[in-house]
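What follows is a structure written as structure tokens; I'll ask about it next.
All protein chains of the complex are present and in place, except for one that has been dropped.
For chain A:
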Amino acid sequence: MASLFHAPMPSTGPGYSFSAQPTAASAPRQHAGFYPYTDNGGSTLGISGATFTILAGDTRSTSGYNINTRHAPKLFKIGGEGPDNLNARIVLSVVGFAADGNALKERLDTVVKMYRYQHGKEISVHACAQRLSHILYGKRFFPYYVTAILGGLDEEGKGALYSYDPVGSYEREQCRAAGAASSLIMPFLDNQVNLKNQYDPMSGQGLEKVQRVPEPLPKETVEEIVRDAFTSAVERHIEVGDGLQMMVITKEGIEETFSPLKED
């Protein structure tokens, strides 16, 4: 085994004046040591419509089976003026490791505010979305352990929603659920928003069946879907509950609401 560590490097170049490889195998680990991540549970979801985008998230924060607090918002206004983000038009939701989520929020918020300072205009959601991807990818080898969803209105005034993985892969979508109960909520959204597995009852059987075509939903319907998604997720997932935070982005601005969820 020892010879393995002294084996010369297969190289045509000159020899090395110090051994290029470890001369001793590192000792076996004594105990688990420090792990820099944790999971704070919770779930988020976003749905975009013709003239609006809705983002929502529960407000519970957990560690293991403990509830840290019943009120820890996961939705953040990005940009705007001052520490309270007045007149902001972009919302970021983060779920996963809350400390990384906060760090990511602060970084994006600073970038968006600096953009306005330097360019004299608000950043577009499209540009902000790409910037967020770059921020996440910049930490590709020590990632922000969060699933982010970014919402706003695009240049045409249509609802824009972007979803991310922890290392910055992103795409624009009609709807997305993330976090602990994403596997419970996403199929419901597929069915209710994108009308998956829904067929025109007047069409034929088997191969004749015609898929219903999804179209942008009205705001009231979307709010109902969001509420239903969360009340159901609360029943089936222990890390989801306590409160529901919703942000509706329209051309008038961002309307934020909190409503109760079950605390059990």
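Criterion: contacts are C-beta pairs under 8 Å (C-beta built on N, C-alpha and C of every residue); 3 or more make two chains touch, one makes a residue touch a chain; residues count from 1.
The rule is simple: contacts and distances are computed from a predicted model.
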item	value
Protein name (UniProt record) of the chain left out of view, among "DNA replication complex GINS protein SLD5", "Proteasome subunit beta", "NEDD8-activating enzyme E1 catalytic subunit" or "Alpha-1,3-glucosyltransferase"	"Proteasome subunit beta"
Absent-chain contact - pick from A:Ser61, A:Asn85 or A:Ser163	A:Ser61
Residues of chain A in contact with the chain not shown	9, 11, 13-20, 22-24, 26, 30-31, 33-34, 36-38, 40, 61, 63, 66, 68-72, 97-99, 102-103, 142
